[in-house]
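A single structure is presented below for examination.
Note that one protein chain is taken out, while the other chains of the complex remain in position.
A, B and C label the chains in the order they appear, each numbered from 1.
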């Protein structure tokens, strides 16, 4: 059952040094506020999992908290590179970053296997690609009926999955709608689940395209209005494309980045963060 | 792209002697009217696929049109046996019925593999069960990461899948909601798809729990109000539990069954069927 | 259903149903088969476990029906649910995903190790097998739920020495078989019948009579069991149904029979 509690306490209790953490959200509903709380608490040596690392992981990587990244596409969508990610991979700043790299189809299926408590998933993937040469989480299986050889990818079962959703009720049931990405799979694959929400409502009204995560698969719900910014929450906010564009020059420079994190994350609290982050 | 056409013509064009046909719908949205059209047209030597054969397949089996049944639970839900199914299996009346028998988890995953165009699916299933001794569509695979042996089930790719839905628009896009079972998987696994609908609407309004099948994955849409009776279409009708109970004595007796099919299916048309079938 | 002479005021079926519901006290989530398990689970929600999350294989999570559903796909199961999911998701993410505490099953035949046959009945040489409905969700429910409860009426036809077919494995041939096969759940923990309750012996995993319903004797149960039934050193007696339990059970059943 989900406890409804402060973001500070939920992060402190659920996310620990050395954990494997998935913060999911495909452009939409990215849990930035929770990531910033991780930075404020200095939770480190993390293995981060995410299909599209995006600016949220650029910040965590640049803050020096990440040991390893499991991913399939690491860019600032529509803008360009993730400079902190590149600096870590290319130059080991502020620390070396180990990679476990996949395709989207492979990552999606790794979450599906994790949610299904299977050790692996099967796909017709990676054919002719060099990707399998750089990871030990891609292998092959042979179809016992047709003899066809297919790709096998190892299940992902994060210690913690963090997502942002539009609403929870007082019992801690959560509903999200719009682009829901791999959030259900990432949540059900994890040992612990933290959900930040825009608001608590008396009753969850079923929405077209909505998915409901019942309270008994969630550990904590924290109310963080705007907690996806600069990503967005359909029905509550729009994507702050200007922020994503403004991020590029900040992230290009180590000092500018460090200053930005200090001013916009480390010295703020979850409560005051949103207004200042623009 | 889906053509909107009469049930007679759609069935005649899409379903042929010897086809493998899936008529899905988990209690809800079972495409009875289409099955009755198959009976009227005498399309025979069918391999029928369905998780829960139900009264709809009892009728097709009793009518002598079925060579083989692929299934996981064959009963009249909440009432008892499917007597035509039993008579065919036990006594070969009106013809012998070959079986390919699975568990629900296995059947659901066979459709998933079919929709994914994979030759098989993996599950932690059938352990300690005799079911695999009677079919060649269950085998095993070994996880290349952990060494665990898991069940493999062969993909299902019906020649035709038939489903009933609440609505289509004029372009042939379809929406169904409520219990949606395995209908999406069954439709996407099939080579041809026929959808009967309660009505055509100007625009599909997104519904909570709704799934949309775009017109370009469907071959034909036929408007058949009440086409799921005695099953139901959420928002349009309720399940006719009395019919399911009344079916038991009809199906127990070969003559009573034959008479019922003659009077309620063979000598009627899709248009007049519903009123008379109660 | 006639009242038993020794326990006026309720039937043996009602004893079975009430005790099956009581077995769900403390459970969080229950994967519910149709028929007797559904009666028990809905009665539990009305009595010992109002917060019990009912999960039906048709895809409903958290159904709160006000009458007994005739089938696992009745509209009310979906309309009152917290969430309705596709059937493949139900079996893969929720059941195989290890999210469900209790699987509640019926059975046509059960043996001394709580293995289940719902597939075929051997009717003797030169006779065709008698056909049962088949597996449904049971093999994976029994394997993947945290624990399994079973409910069925007691008779030598259903409690047999040797199953004609193993549809669903309970404890296999004894302790260790489930572990050997990598089954996550602990398997059957109780078989509730109209005569009493059998539980697997902790050492041997063999079903053992541990409780009798009021007015039932050990000899009656042994006579209705197709093998030499083990009996616990101390056999308890189940509490008679309370007036509240009986009222709730009868109201549920009456509502289930109302025309819609």
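The criterion applied here is as follows: a contact is a pair of C-beta atoms (placed from the backbone, for glycine too) under 8 Å apart; a residue touches a chain by one contact, two chains touch by 3 or more.
Because the structure is predicted, anything quoted here is derived from the model rather than measured.
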## Note on the structure
Missing chain -> touching shown chains A, B
### Task
For the chain that's not shown, point to the residue among A:185, A:198 or A:219 touching it.
A:185
#### Entry: Sole residue of A:17, A:98, A:148 or A:262 that reaches the chain not shown, by the stated touch rule
A:148
### Touch list for subunit B against the chain that is not drawn
112, 115-118, 173, 184-185, 188, 211-212, 214, 216-217
### Query
Tell me, which residues in subunit A touch the chain that this view leaves out?
26-28, 51-52, 71-75, 77-79, 81-82, 85-86, 89-91, 101-105, 108-109, 111-112, 123-131, 148, 178-182, 184-185, 209, 232, 234, 238-239, 241-242, 244
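Just so we're on the same page, only the chains that are shown with their structure count from here on.
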### Task
Averaging each chain's C-alpha atoms to get its centre, pick out the one most distant from subunit C.
A
### Summary
A student comparing A-C to B-C should find more C-beta pairs in contact for B-C
### Task
Express in whole angstrom the distance between the two chain centres, defined as the mean CA positions of subunit A and subunit C.
41
### Message
I'd like to verify one number: the distance from the centre of subunit B to the centre of subunit C, where each centre is the average of its C-alpha atoms, in whole angstrom.
### Response
28
### Query
Which residues does subunit B have that touch at least 2 chains other than itself?
123-124, 148, 209
## Note on the structure
Listed in rising order, subunit C residues that touch 2 or more other chains are 92, 96, 184
